[in-house]
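With one protein chain withheld, the remaining protein chains of the complex are depicted in position.
Chain IDs A, B and C follow the sequence of writing; residue 1 opens each chain.
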Amino acid sequence: MIKAGIIGATGYAGGELVRLLMGHKNAEIKWYGSKSYIDQRYADVYRNMFQVVEDVCKDDNIRELSRQVDVIFTATPQGFLASVLDEDILSAAKVIDLSADYRIKDVATYEKWYGIQHQSPQLIGEAVYGLCERNREAIKKARLVANPGCYPTCSILSVFPLLAEGLIDPATLIIDAKSGTSGAGRGAKVANLYCEVNENIKAYGVAGHRHTPEIEEQLSYAAGCPVVLNFTPHLVPMNRGILVTAYASLKETDGELPTPEQVRSAYRKYYDGERFVRLLPEGVCPETKWVEGSNYVDVNFKIDPRTKRVIMMGAMDNLVKGAAGQAVQNMNLMFGERESEGLELVPMFP
Amino acid sequence: MIKAGIIGATGYAGGELVRLLMGHKNAEIKWYGSKSYIDQRYADVYRNMFQVVEDVCKDDNIRELSRQVDVIFTATPQGFLASVLDEDILSAAKVIDLSADYRIKDVATYEKWYGIQHQSPQLIGEAVYGLCERNREAIKKARLVANPGCYPTCSILSVFPLLAEGLIDPATLIIDAKSGTSGAGRGAKVANLYCEVNENIKAYGVAGHRHTPEIEEQLSYAAGCPVVLNFTPHLVPMNRGILVTAYASLKETDGELPTPEQVRSAYRKYYDGERFVRLLPEGVCPETKWVEGSNYVDVNFKIDPRTKRVIMMGAMDNLVKGAAGQAVQNMNLMFGERESEGLELVPMFP
Amino acid sequence: MIKAGIIGATGYAGGELVRLLMGHKNAEIKWYGSKSYIDQRYADVYRNMFQVVEDVCKDDNIRELSRQVDVIFTATPQGFLASVLDEDILSAAKVIDLSADYRIKDVATYEKWYGIQHQSPQLIGEAVYGLCERNREAIKKARLVANPGCYPTCSILSVFPLLAEGLIDPATLIIDAKSGTSGAGRGAKVANLYCEVNENIKAYGVAGHRHTPEIEEQLSYAAGCPVVLNFTPHLVPMNRGILVTAYASLKETDGELPTPEQVRSAYRKYYDGERFVRLLPEGVCPETKWVEGSNYVDVNFKIDPRTKRVIMMGAMDNLVKGAAGQAVQNMNLMFGERESEGLELVPMFP
Partner (left out) sequence: MIKAGIIGATGYAGGELVRLLMGHKNAEIKWYGSKSYIDQRYADVYRNMFQVVEDVCKDDNIRELSRQVDVIFTATPQGFLASVLDEDILSAAKVIDLSADYRIKDVATYEKWYGIQHQSPQLIGEAVYGLCERNREAIKKARLVANPGCYPTCSILSVFPLLAEGLIDPATLIIDAKSGTSGAGRGAKVANLYCEVNENIKAYGVAGHRHTPEIEEQLSYAAGCPVVLNFTPHLVPMNRGILVTAYASLKETDGELPTPEQVRSAYRKYYDGERFVRLLPEGVCPETKWVEGSNYVDVNFKIDPRTKRVIMMGAMDNLVKGAAGQAVQNMNLMFGERESEGLELVPMFP
């Protein structure tokens, strides 16, 4: 039985982690960390957990926690983990970080986009970027996993096979993403009130969203060259779900565009056998509702011969594959569990 | 392994049944019946099931179906099952009917409220009303279970303990219920279009909704006398969930109202040990979101000493405990499975 | 041209007041009071007002304000106006108060339900309860109008004709109300976040909501005897709208229930000629969407001969007839304007 602790258990991602771990056969939560709700019953914060979780919330003492558990999940604000993590903790427990602290290899890039000084840059090298479909073997051996951001997970999985196979021109890549509101967190802000979000859609963080360098770094690995792209997130009036619509110019070979079959083959090369990536049938566009509550990412594409571009699409649940689900998938890999344990959730519709 | 067949597998309740049975260790679906989608892949109708269900939809041949499976679920329009069910079928397979055909013991009442002539009244006597918390032992032995309606399930479980314990006056009972839109089904009607339902709330079926006699019959058993009540359903702009707010005058004993403790004891008498009914802590009102996706019913109450009434409240997911979840719970009872098998779902929030 | 000032201009009711007054031919806003946004442009707080309102928000100096305008609207927290209002101000400008400070005639009742000591009880007697359809003549002569609460407006208008005509038993009255989320205000609270409200419905303030004594007082006037009732509000996932579903036992005369025609006549007696109350055709239930954005209240009823009760229903926009629209209607009456000036808005659908 894997003993798990969560720091930041009362945010939306933390809550989803609890939901998923409750259904995991070989894991149990030993520590519900939540600075804001210390000594309060967890089920009083999330009443869906009434009679499911009996524990009380604890403080964020990660050192103490590392003595008591096998794995620590941190669903904390940027900078927290970097400021407390050290070899002592890492040698006592494995860490899966849902924040951005160890996702970006270049410290300067992290510090520029996040506006924070990194407190433990010496650990960045060791951290494995926890996109399971890309880094499975490294994750299995890792002590510290940087769980990918929600937008990056969906963006990378929608796009990378075509980059990796050289079918698209990296310089033309544009990612237009749409997210449900749980991605904005549970903080009490006017902008996230029901009446402000409902019946509304807007872009935000245009040309400056922090997930941009993370997406670029990972796609650069796939492309084998630096990728600089536009990433525009939008806030959508729904609880869960991210949809990515990405655009790129197809590369011609001898004056010929790649055929749909060639593009499809590129996706299949990487996703055949992947339990959680579903390449949809031809002509079917991904919809967030079809994956809600599950760890699936649905992807598909459409070639536009008029503009010689391909439109790449992906849909997933931002709290599952985009956060807690992927964290559990990483845990499974790190502890030799079946990769899909606790994650065999059928999407809920409607 | 229990072999199951579903007639009406492509309605919302049918779809939920598929979702739940996919997570059941000892059941497998052998027949996806859907008149409207014969020969189409089930996963083309419900894309959440892509790579989960590989089967194709079949016609509604219940006789043939009864030879192939152990249990038949019918999620069909009123009158369908009554027109085809007979001893031959019932001796081949158990039947759990999600329609109203066998819920009401008095044929005249059924025919009056539903405006249909009952085609197999001789089977009504045998049918067991499948409200597990009330009729557990009878269900275990039943061949034919009438799965309760969504509103009745929530209404009865919110109210019956106080009636059974004689704490409230049956003549004063009023049930004001609110339901998400999946309860209206997947039929293509203007009234159920997104733009007609969204940003809107209305009462419907006022003083005439078909679930009224079902609620009255079951509450009459609990009260030990005929109960006639007002039941008013409302359509709420959300996918899932039923909330019941019920009102009744408290009975005084020697000029004293029952205390909150006495009322709480009445609920506890019936619900202590019940896996799927959660009596909430004092002062906490049920919310549909806290049970979404799960088989729970959350109940609670508030005494108003000024009016000498008690307000009884209940919340559940109309597609789970109000339909497919309860159907699986009934199946578990009928086949000697653990009652909660396949139903240990933690509610999804947000 | 009526010069108007608003204190509390950046709450949802304040914002709606601005929207409505922009369309009023003979009124202009001279003062946008907002403690939270002093010196900020109003259009930066509510961007719908970009290029519509050029003003900057000012402090809440009501004395100064009273010298500059003809009418002051206060859309402020309970207790504010009572703590600052005096004869000096009232002799300089008329006041329409959207808070509860002067709605309840009995100070003890106010202080008990609101938990505040009333700072200017000497002015309560002068204040006119601004339900235009009830107190039109008194409003015309008033200096101080207590604009009714949202729930009370819809509840009273749905119910009072039957009480006034002696058709129902006041002791049996139960009001089950449902409101959109703008009624909860623009304060940054976790409970009002999009993800907490969306896909959810709950009762709140059960047997203790502050609008209860206001409803009771006004209905007592109509009934000619004290009315004590149950009032249960619910929070619905939509921006605007209140729906009231009220229940009462019909009074029999010589063993006969009132006929539908008699009940309809009671409504017509009070509402024929009323511009903003629409008695719907027989059998049509009010829906909040049909009145959204307008000053209408739609009402109707249904008799249940089985239980000898009548179900009374009303729908309105909580921010218009339930707050800002009624305030403008009151202003029109107080200043001799056409009562519907600025309020002839066709409801927006969808």
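FYI, contacts are C-beta pairs under 8 Å (C-beta built on N, C-alpha and C of every residue); 3 or more make two chains touch, one makes a residue touch a chain.
None of these values were measured; they are calculated from a predicted model.
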_If I consider the whole complex, including the chain that's not displayed, which of A:77, A:166 or A:237 touches that chain?_
A:237
_Touching residues of chain B against the unshown chain: what are they?_
12, 181-182, 186, 188-190, 192-199, 237-239
_In chain C, positions touching the absent partner_ = 12, 15, 18-19, 22-23, 46-52, 182, 199, 239-240, 278, 280, 284, 287, 289-294, 298, 344, 346-350
*Where does chain A touch the missing chain, residue by residue?*
172, 174, 176, 178, 180, 195-196, 198-204, 206-207, 228-230, 232, 234, 236-241, 243, 245, 247, 285-289, 292, 302-304, 306-307, 309, 311, 313, 315, 350
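The criterion applied here is as follows: only the chains that are shown with their structure count from here on.
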*For chain B and chain C, what's the span in angstrom between their mean Cα positions?*
38
*chain A and chain C: spacing of chain centres that average the CA atoms, whole Å*: 46
*Distance between chain centroids, defined by C-alpha means - chain A, chain B (Å)*: 37
*Hey, what residues on chain B touch two or more of the other chains?*
199, 239-240, 287, 289, 292, 350
